[in-house]
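With one protein chain held back, the other chains of the complex are shown just where they sit.
Our next item is chain A:
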Amino acid sequence: MKIDFTLNGQARSLNVDPLQPLLTTLRDVIGLKATKEGCGEGECGACSAIVNGKLVNTCLFPIAQVDGAQVLTLEGLRETPRGRCLIDALLTAKGVQCGFCTPGMVLALYQVLVNSPDVTQITEHEIRVGISGNLCRCTGYGMIVDAVNIAIEQGEGLW
């Protein structure tokens, strides 16, 4: 099946099995490897990407549903000022340990920030809800949560 979508701002056209998980398309067909496979069953969130403004588990997301959609992965986000700011904030907070959950976690944190009407009012609980679908076994989450406030502080005006 022919699938047309926008990946990290670039138009893509692929002929693939419509049921192929988006994760497989990203990693094995296109060769973008920032998105990780942690469990393959939608539990851990390591494979997170943003599709039409929503955080999805790409390991469960059939490519057919991506037809006509906008897809953002860490490869795209890291090239933007907001993405750069968030990554720097996460590094400042030392919220990256083994790093395997990090690509998905950065996208989840990004969603928390961009979906907030007023970032100065974001609560710790809202951040924790925002990343609750992304498992991390190293950090205990505290320093990942800290990154949001650092990003808001360091990225004045960006959010």
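What we mean here is this: contacts are C-beta pairs under 8 Å (C-beta built on N, C-alpha and C of every residue); 3 or more make two chains touch, one makes a residue touch a chain; residues count from 1.
The definition used in the following text is that contacts and distances are computed from a predicted model.
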Key: Chain not present in the shown complex, as UniProt names it (candidates "Xanthine dehydrogenase family protein molybdopterin-binding subunit", "Cupredoxin domain-containing protein", "Type-4 uracil-DNA glycosylase" or "Multiple sugar transport system permease protein")   = "Xanthine dehydrogenase family protein molybdopterin-binding subunit"
Request  = Please pick, from A:6, A:52, A:97 or A:115, the residue that touches the omitted chain in the full complex.
outcome  = A:97
Query = Residues of chain A in contact with the chain that isn't shown?
reply = 33-41, 43-44, 46, 73-75, 78, 87, 90-91, 94, 96-103, 106, 124, 127-129, 131-145
